Each structure stands twice: as structure tokens, then as C-alpha cells.
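Note sheet for the following structure.
Here the complex is missing one protein chain, while the rest keep their positions.
Letters are used for the chains, namely A and B, taken in the order the chains are written, and counting of residues starts over at 1 for each.
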Amino acid sequence: MDIELFIEALFGILQWKPLLMIFAGVAGGILIGSLPGLTATMGVALLVPFTFGLPFNESIGMLLGIFSGSVYGGSISAILINTPGTPAAAATLLDGYPLSQKGEAGRALSMSVFASFVGGFTGALIMTFLSPQISQLALEFSAAEYFGLATFGLSIIISVSGKSILKGIMVGFLGLLISTIGMDPVSGYPRFTFGSMNLFEGPAFIPTLIGLFAFAEVFKGVEQLTTTKQVVSKISSVFPSLSDIKRTWKDMAKSSVMGTFIGSIPGAGSDIAAFVGYSEAKRRSKNPEKFGTGQIEGVAAAESANNACSGGAMIPMLSLGVPGDAVTAILLGAFVIQGIQPGPMLYKEDLDVVYSVFSAMLVANVAMLIVGFLGVRFFARAITVRKSILLPAIFIMSIVGAYSMRNNMFDVWLALGFGVLGYFLQRYRFPVSPILLALILGPMAEANLRRALIIADNSMIDVLSRPITAIFLILGLVTLIMSILRQRKAHD
Amino acid sequence: MKRINIIFGIIGLVISACVFYMLNSFPEGQPGEVGADFFPYILAYGLGISSLVLVLQSVNRKALEPAEPFNIFEAGIQRAGISLVATIIYCLAMDSLGFLFCTMVYLPLMMFLLKERKYFKMILVSGAITITVFLVFSSFLNITLPLGTIYGY
Partner (left out) sequence: MIKSFRKLTSMSLILVMMSAAYSHVQAADFPSKRVTMICPWAAGGGTDTFLRGLARNTEPFLGQTITINNKTGGSGAIGHAAGVRARSDGYTVTMVTFDILTLPPQGFVPFTYKDYDLLMRVNMDPAAITVPIDAPYNTIEEFVAYAKANPGKIKVGHAGPGTAWHLAGSIFAEKVGIDLAYVPYNGAAPAVTALAGKHIQAVSVSPAEVRGQVEGGTVKILAVMSDERVSGFSEVPTMKEEGYDVSFGTWRGLAVPNSTPDDAKKILHDAFKKGMETDAFKRFAADSGLGVSYMSAEDWEKDLSTSAVSVANTMKNLGLVR
């Protein structure tokens, strides 16, 4: 690490123009992230062409600003309207929404900003100082290891199941079955598509998410219009209280490190990291049964994990030229167009470029903290809008969000269908989050197991006995058994 | 809740039965190979078994907290039903009549359904939402919302 060069790069970013771009990017990113249906990937993809003409520092500042801002932005709608703005915020709503229903939206939002910053900044720091070391880990992951990771992730279904494990498992299996809809990842056979080309790639994830959460929630809101009171939201301060920080700092630290590592594995993204962070915080907690009813730790763990992922995902992209997730894949393209080829050579020849990226990432997270705190009051006011105005507005946002993912009306029907399903599931106390986890992890588990089997000449033993795979599988089994036992105890 | 759980369990069983039926038409894989039908097969078993357990558990257990009744004649349920129908009509009409027009009609009607009676405010807010959404999506995000085929688009 060449400190002098790094400081020089940092000062290059701390000029007014790059700073302006970073702040503009963060603000735009928060907006994009908070709208269900618009994801970080889309935001970055759509803005890449605008950055072609800009100098490197400005364009990278803007892109990383959008990246950081949108991952945080997803938590705003998760907390306020029970709809993750991006898939990464799906774990945040588990405790964030109950908090805002209790009138503590401000508390949840400020904790979310703070945790996002802690996670994002930690991720950026790890990226700055440990990139070459961690990047080797990314290459160790073959299909068999991804299968292990996905299976481990699926064991979390139990811990997001709420009161009834059985209902959680049942819904989880339903979700996994839904995730097999579409073209088979190996043979290309269209499974359960009923001949509709709209289903070839399976039910699109974002519209499904919008249906299960946003539509289900507005239908409930419309039904209970007269029976529930308008949520009041009191905000004493836009900063998280010291006692909240004391309560959560261990969870945030753990989540940040785990999130960075998960992010650095190509193909494992912030959505998985958030759930892993959440489940770990719940496991560690003295009163895990309170999770899901508005525990501030849940918000902190999920948000620090998913933001840490951004820094993690940059690691293999920069040092190996291998993107860590969909957003960094697009960033890689943007770099190449700027005439910069990420990879080992970049570290040897253009260290100043690498350091500029590190600096921009660190500064972008600080900018996110500032913009986020400034926005807390404004965002929290959103739910105090009269329901007769707010609910129709959410309807429109959900419809447009589902539509815009693929510019396809079919996705709106899909979202409405899942909305009705989600409405009835919630009404009769079936947890909805297991479906979400299943949709994220099911395809990952299946495709990678089958890929691994092709590579290992169809020997299941060879696949399962790879060390990292075996560790993940055992870890998954332990998580499963432990959480079942704990749940039993809590109910006796 | 007892009856509800049994109903959901039976729905689960029916779904898994349907999956088993559809798996019959899947292509035969090589022997000893994990094919396209492997995962759905296991998952259908999983869903079937967990649904069965839910049914058996609910049948045997006497004291279950009562579920919220789903009364189709209740005002709230009817309102939710109307909102669903209105949304379906809105989406059906959007392709031909365009986003701007449909949204300008849909929003005030929904607000009316939700007992808002300040008409001036309704129209104003609806207009603001419609135009903001349209502008943000079409110019800033470059996403084309349906403009309406009847206007020649």
C-alpha cells in the first residue's frame, strides 16, 4: 500500500467537481433505490452513458455514488411501506416496518442510514487494504461451493418464519417450486411455463417482490382503512440515539465483515448478505423471539450487511476483472470504455486509478451518511400522508415499478397475482419472507449443484466432499436444527 | 384458524399433486444424472409432506386461536375487492389509452373509494403524481410507459 499515492488520489476526489458528482449520484441513487422496481443495477446501467464524456474521477464518483445510495435507498420503502425498494432491503423490512408501525419510523430510518454507512465504509476500507488477499478467495468458489453457500442460506428460512416453523417450511417449499418455473438451467427445457414466453426466465423477481409485499400491503391497507389508526411518526432527532448504537454495534461490526466477504464472492449478492446478517443477529440475541416485532438490531444488521457487500463486490472486479455482482458487471463495462481494464495488471500499472476508486467509494459512503440524515425527516413524513392519498400513490408506484423492470405488462399481472397470494398468506399468519429467500437461493442451489455434477462427472460424493462445500452444508444443518430447537423452547 | 389451516394444507397437497402430474411429461434424463425434473420432484415431496403435517396437526389440535373471518359482505373486504378490480381495469386500459389518461382517471377514483372527499386536492395531487412519475420515468430514466395506441403510438 503506497500511502502517499493514496492520499494524492484521495485529494483528487475531494475536489469540488468530483464531490458534486458523488453527492448528485448518492441523492439520485437514494431516490432510485427507494422506488420499488428500480434497482441499483438499473440506476447504474442507465447512467453509464452519461458518464462517458466526464473525466475519470467525476464519472467514477457519480457511479459509485449511485451504487452506494441505491443500496441504502431500498431500506426507506422497506421501513415505511413494507416494500423493499431493492432486493437487498428485503431483510430490513422484517423489523423496520414493525418499528414504523409503532410510530418509530424516524428511529428505524436513522439507524438504517447509520448502519448503511458503517457497513459501506467498512466494506470500502476492507476493499482498500485487503483487496489482493480477498480476491483469491473469490476464485476458490466453484459451482460446488456455491451450492453449499446457497443451501446454507436456505437454512435461514426457519429464522425468518416467525411463529410457525411448519408454515414457514411449507411456504419455503412453495417458493422453491415457484423458483423452478422457467427454462431449466442445464437442458433448457421450459418447466411449468404453460407455453408462455413471459415465464421462460421464471417469474421476474422484482415484480414478484412488489406483489408479495407492496400489493399485499396496500390491499390490507384498503381493507382496514377505517379500523386502523393513522400512523403517527415522532422524530426527536435525525441521528440514532447513543443507546441504540450501543445496542447494535456488535451486530453491525459482524454484519459488515460478513457482508464484505459475501459480496466478494462473485454471484452472491447483497440480498443474501442481508439475510445472513439478520439471521446471525437473531441467533446472537438474548431475545430472538422479539425479532420480527420491531427490533432495532434487525434493521442495523441487515443494512450494514447489504451495504458492506458493495465494497466486497468491487474487490474481485478491480483485482481480477471478475464482477462480484450485476452492478459491478456494468461498472466493469464502464471502466473498459474509459480505457481502463480492471485485473491484476491494473494494480501493477495504474495504481493511482485503483486508489481513486477506493477513495471515491469511501467518500461516497460519507456522502450517503450526510444525505441520508438530511432526508430522514422528509422520508418519515411520507407515511403521515393521509391513507386515502398515500395508498393510491403506492398502487401507482407498484404498477409502474413492476412494469418498468422489463417494460412488460405481464409483470404487472404477475405482481397483482402475487399481491393476492401475499394478502391471504399474511392474513392467515403464513410468513412471506421464506418465498423471497427461496426465489433468491433456489435457482442458485439447483443450477450450481447440476453444474458441479457435470464438472465432477456425475459423482455426488466428489461434489459434497469438497471442503468449503462440506463446511457450508454442515453449517446449514446446524443452523436448521438449532433454530428448530430454539423455536420449540420459545413456545413451550 | 383450524379450518383455515386445513384448507391451506389441502391447497398445498393439490399443488404438489399437480406438480407430480406435470413432471410426467418432462424429458427423460440420462440414468444416474440429475435432470430437469430432479429438483421439482424433491420440492413437490417437501410441499406435500409439510402440507399433510399441517392438516394432521390442525385436525388433532383443538384449541387454536380463531382466525380473522373472511366475510365477503364486510365493507373493508369489498373495498379491497373493488380496488383490485379497478387496478385490473386500469392495467387493461393502459396499453390503448395510455399511462397519462388512465392514471388521471384511476387515481381520483381510488382516492374517492378510500373516502377522500376534497375534490380539488384529489385532482391536484393526482395530476402531480401522474406528471412526476411520467417525467421521471420517460426523460430521466429513459423508460417508456405506454403512451396509448389510440393516439397512434
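We adopt the following convention: contacts are C-beta pairs under 8 Å (C-beta built on N, C-alpha and C of every residue); 3 or more make two chains touch, one makes a residue touch a chain.
Given the structure is predicted, the values throughout are model-derived calculations rather than measurements.
Interface note for the absent chain: among A:10, A:54, A:183 or A:420, the touching residue is A:183. Screening A:55, A:321 or A:417 for touch with the missing chain picks out A:321. Within the whole complex, the absent chain has one touching residue among A:9, A:330, A:361 or A:473, and that is A:330. Counting the whole complex, the residues of chain B in touch with the unshown chain are 27, 98, 100-101, 104-105, 108-109, 112, 117, 119, 122-123, 127, 142, 144, 151-152. Listed for chain A, the residues touching the missing chain in the whole complex are 41-42, 44-46, 48-49, 52, 138-143, 183-190, 197-201, 204, 266-267, 316, 320-323, 326, 329-330, 332-333, 336-339, 341-345, 406-408, 447, 451, 454-455, 457.
We take it that only the chains that are shown with their structure count from here on.
Chain A and chain B have Cα centroids separated by 23 Å.
Residues 1, 4-5, 8, 12, 15, 19, 22, 26-27, 29, 32-36, 38-40, 43-44, 46-47, 50-51, 53-54, 57, 67-68, 70, 75-77, 79-80, 83-84, 87-88, 90-91, 94-95, 103, 106-107, 110-111, 113-116, 121-122, 125-126, 129-130, 133, 137, 141-146 of chain B are the ones touching chain A in the complex.
Against chain B, in their complex, chain A makes its touches with residues 32, 38, 42, 46, 166-167, 169-170, 173-174, 176-177, 180, 184, 186-187, 189, 191-192, 218-220, 222-227, 386-389, 391-393, 395-397, 399-400, 403-404, 407, 409, 412-413, 416, 420, 423, 427-430, 442, 446, 449-450, 453, 458.
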